[in-house]
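Before we start, here is the structure in question, set down as structure tokens.
Removed: one protein chain of the complex. Kept in place: all other protein chains.
We call the chains A, B, C and D, going by the order they appear; numbering starts again at 1 in every chain.
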Amino acid sequence: GEVTVFAAASMKTALDEVARGWEAQTGNLAHISYAGSGALARQITAGAPVDIFISANPGWMESVTKTGKVKAREDLLANHLVLIAHDPEAAPVTLSEGLDLKALLKGGKLAMALVDAVPAGQYGKAALEHFGLWDGIKGDVAQADNVRATLMMVALGAAPYGITYDSDAVAEPRVHVVATFPDDSHPPIRYPAARLSDSDAARSFYAALRSPEAARVFTAQGFQVLK
Amino acid sequence: MSWLSPPEWQAVVLSLKVAGLATACALPPGIGVAYLLARGRFVGHGLLNGLVHLPLILPPVVTGYLLLLGFAPNGPLGAALARIGIALAFNWKGAALAAGVMAFPLMVRAIRLAIEAVDPRLEAAASTLGASRVWVFATVTLPLIVPGIIAGAITAFAKAMGEFGATITFVSNIPGQTQTLPLAIYSQLQVPGGEGSAAKLVVISITLALGALLVSEALAKRIAARIAGRDA
Amino acid sequence: MSWLSPPEWQAVVLSLKVAGLATACALPPGIGVAYLLARGRFVGHGLLNGLVHLPLILPPVVTGYLLLLGFAPNGPLGAALARIGIALAFNWKGAALAAGVMAFPLMVRAIRLAIEAVDPRLEAAASTLGASRVWVFATVTLPLIVPGIIAGAITAFAKAMGEFGATITFVSNIPGQTQTLPLAIYSQLQVPGGEGSAAKLVVISITLALGALLVSEALAKRIAARIAGRDA
Amino acid sequence: MLEIALKHQFAGFALDLALNAPGGITALFGHSGAGKSTVVNAVSGLLRPDHGRIAVDGEVLLDTQAGIALPPHRRRIGYVFQEARLFPHLDMRANLTYGARFAPPGPGVIGFDRAVEMLGLGALLDRRPGALSGGEAARVALGRALLSKPRMLLMDEPLAALDGARKAEILPYFETLRDEVKLPILYVSHAPAEVARLASSVALLEDGHLRAFGPARDVLADPGAAGGFGGRAAGALISGRVAAQEHDGLARIETAGGAIYLEAPGMAMGTDLRLQIHGADVTLALVQPEQVSALNILRVTVLEVGAPDGPSVFVKLALGEERLLARLTTRSVAALGLRAGLECHAMIKAVSLAS
Partner (left out) sequence: MLEIALKHQFAGFALDLALNAPGGITALFGHSGAGKSTVVNAVSGLLRPDHGRIAVDGEVLLDTQAGIALPPHRRRIGYVFQEARLFPHLDMRANLTYGARFAPPGPGVIGFDRAVEMLGLGALLDRRPGALSGGEAARVALGRALLSKPRMLLMDEPLAALDGARKAEILPYFETLRDEVKLPILYVSHAPAEVARLASSVALLEDGHLRAFGPARDVLADPGAAGGFGGRAAGALISGRVAAQEHDGLARIETAGGAIYLEAPGMAMGTDLRLQIHGADVTLALVQPEQVSALNILRVTVLEVGAPDGPSVFVKLALGEERLLARLTTRSVAALGLRAGLECHAMIKAVSLAS
């Protein structure tokens, strides 16, 4: 059998590996379309023939759920939000109300994902607000259209610091984590998964996402597997 | 080609198919619309002109979104087309539609400029020789604008090869079905450390489009020289 | 305008500024490159042609990425420009650069077609009247291609108004500095239920670009009629 | 039958004329800017005049009052433009045959091979317009119009770019079109000699208006209108028939006023022809001239001495039933005492009739 999977772009590395394992084990085929969660959710709403949807954003999962096509759904993964730096010498940063982020940037920009639209940006903004740092820094935030672009800006040194998920930072050797935002500083970061068809392959893939093998892969990529 | 992984190879073939179909299908209406815009005097001229340019003006995502609204299986046009057995959403034909729509204004612009450059006195001469408007177009205007048509088609082809936003929004990014080269490049860029393989795809993309460009260029030059044959 | 929120209003003004600057700056090199491509016989002709078309062929994200590599504050060109006091990264001038680069091939195509349509016999006549190559260009070729230049400029302007991928990748999305209309629209579309406010921006975007289109169209037609003044 | 009534206004120029041409070749003659091309464009349908009516052989092509305006391609009117307007993307063969596909089946006014031969296009058939000389292009344009099987021809200075020899080759063919094919032709020309030779009717345009119109014989022999053609060109037309081709290459033409000798190579006995005798080529003598080289010495009677026009005048002569014009200086008129009713001798050189 075959499955069509729509998944948030930031899951590509991990999910590709999980899917390869599943294909090897079952002899099935997985077609995975990676794009922004919003684009995928709209396509599903418009009738895309999809078996599995993994969103980086509970909000978009809600809009898909409203279509009534969702057969099963649960939160699959969680993630941490981290502050990353380009300069390998950059010292660890202690997040607190008194942090002078602006001085840290030395005139550069703080890279984030779109703070009103893309989940990573929304979480990041919430976290900075939590520490009362947002208002002081918002003019110096460069917002990219997704987390990967944020990561790239820091990796290239176009921005000295950036806020991404832990899973992104893990994979990019040109950046390193200088601080991890505490979980209570922002709404919980959740990757909900949904099954939209009842085919055997869809059931099988959906189950494989929760398998120990998958958990190993996700963990290795910096995600936290939710039990 | 051993240095291309099967999915990469798939993306290359798919891109050529998509851009080729998009260009081929856009050409006849492109010529027609260009002619209307260049020579037509009618109410709604400005409207048509605006409509044609829309995909240029709008962010590609919006165009893709509008296509999705219209042509998705449960969109109004999509449902109608489904009834006659044509499915566009989430397959390569849909990708071609997106690429074609995005490339259309470029094609029309080029052809229209070529038509406007045709000396109307030649068309007048043809009409006195008995050619009706349609014949004048087919036997005089059309041959004279072949270089413009080639230019328009190749610009459209290049654009179609590079189209990203509307495509991913409309037909998603399904390997082997809708994952064209730009989408594959995008996907690679989503993977930390994927720049290397993205770069490979970029090189392929450039090579293909430039190859097409140079071939068409040479062709157009040859035809133009044949047409002009003008002395100093 | 009370029905536009201040940030929306900002995005409108910024878009016009960005597209205007992009078009204005691209025009002189656009004319130059178009002339070289239309009339020049030199080695590297094909290369130049390919280079000009690159932004059309590549996914916009890649173009943005390459711009970022080159023009970021620590990129080679960015550093050089910074030394003479020009900063492009993360400000509206950078957005204009991105939009200009993306629109450049469209502009060059249009102008090149116009140049190729100029009757070389008129240029020859001018040269016998004492005009050097530069003067021939300035006094004969250039005036004759004004409609083509307008067409190229407006196509470029429209494209610049709609440019998204390269812009957000190169200068990111900073409200009031780099958040042009397409970026604002994209942001709205990423939020569940944001379609409504996106639609408003889409309408504004269309209105502005079509307005420019129609004005330029009328202008070009007028000039072309003055130039042609041809009888039947 | 060609009926033309036109009113049209350009900025700074107004055309207003009406004429009924009886068929044959109607010459439009007039200064640069007089409106000749404008008339021709209106007949072809390329120009929609403000007001007017145009009919060919009774078929109405245009009637602005009745709201009729046939499009150019339905008029079947061959048009040889002032500039060649060849199709640059077609070789000469394709240019020549362009109109044939739209024409009704059946033989046209001329076949392809004959046209190629007549216009000397054999070596050019595979060329493109860019590689032609000016005269070559003009000849192809002429052939293209003829091969579209028109029921009428418009020619806007078709021979202006041609050399004398080529003109001399083509002119007889126009006469064939006029006399045998009976193709009506509206012929714009600046060359009085062409007009004189070809035209059945002549319309003399001046600033958008008809200054004179009528049978060529009358208009050309009208001392009043003659000035419009330039002094040298005016002269009477007389009809004749080839009575003999003599051994030394001269033809004897019988006219109503007696025999006239001239060079007419290749003209068969019995052929009807028209001679224009330029006023400037006629010398008058009161006594029969002896031992002169002029072969044609005709007895004529002075009918009228025209009004002086500079130092010269036209003198109208009767040659039997025919009329002749002689252009003389006022000095000679006075010296010879020329006046109406006087009999005298007109000397005309055979070679001056040859061109």
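The criterion applied here is as follows: a contact is a pair of C-beta atoms (placed from the backbone, for glycine too) under 8 Å apart; a residue touches a chain by one contact, two chains touch by 3 or more.
Only a predicted model underlies this, so the values are computations on that prediction, with no experimental measurement involved.
Quick one: say which of D:His8, D:Arg76, D:His89 or D:Arg139 touches the chain that got left out.
D:Arg139
Identify the residue among C:Leu21, C:Ala38 or C:Leu144 that touches the chain left out of the display.
The missing chain is touched by C:Leu144.
Could you list which residues of chain C touch the chain missing from the display?
Those residues of chain C that touch the unshown chain are 121-122, 124-133, 135-136, 139-140, 143-144, 226-231.
Which parts of chain D face the unshown chain closely enough to count as touching?
Given the touch definition above, chain D has residues 10-12, 30-33, 36-37, 82-83, 123, 127, 131, 133-136, 138-139, 156-157, 160-166, 168, 190-192, 229-233, 248-250, 261, 263, 265, 279-281, 283-287, 289-295, 310-312, 326-333, 335-336, 347, 349-352, 354-355 touching the missing chain.
By definition in this document, only the chains that are shown with their structure count from here on.
So, comparing each chain's Cα centre against the centre of all protein Cα atoms, which one is closest?
B
For chain A versus chain C, what separation do you get between their C-alpha means, in angstrom?
35
Provide the list of chain A residues touching at least two other chains, using ranges where the numbers run on.
Within chain A, residues 152 contact more than one other chain.
Give the residues of chain D touching no fewer than two other chains, as numbers and ranges.
Those would be 46.
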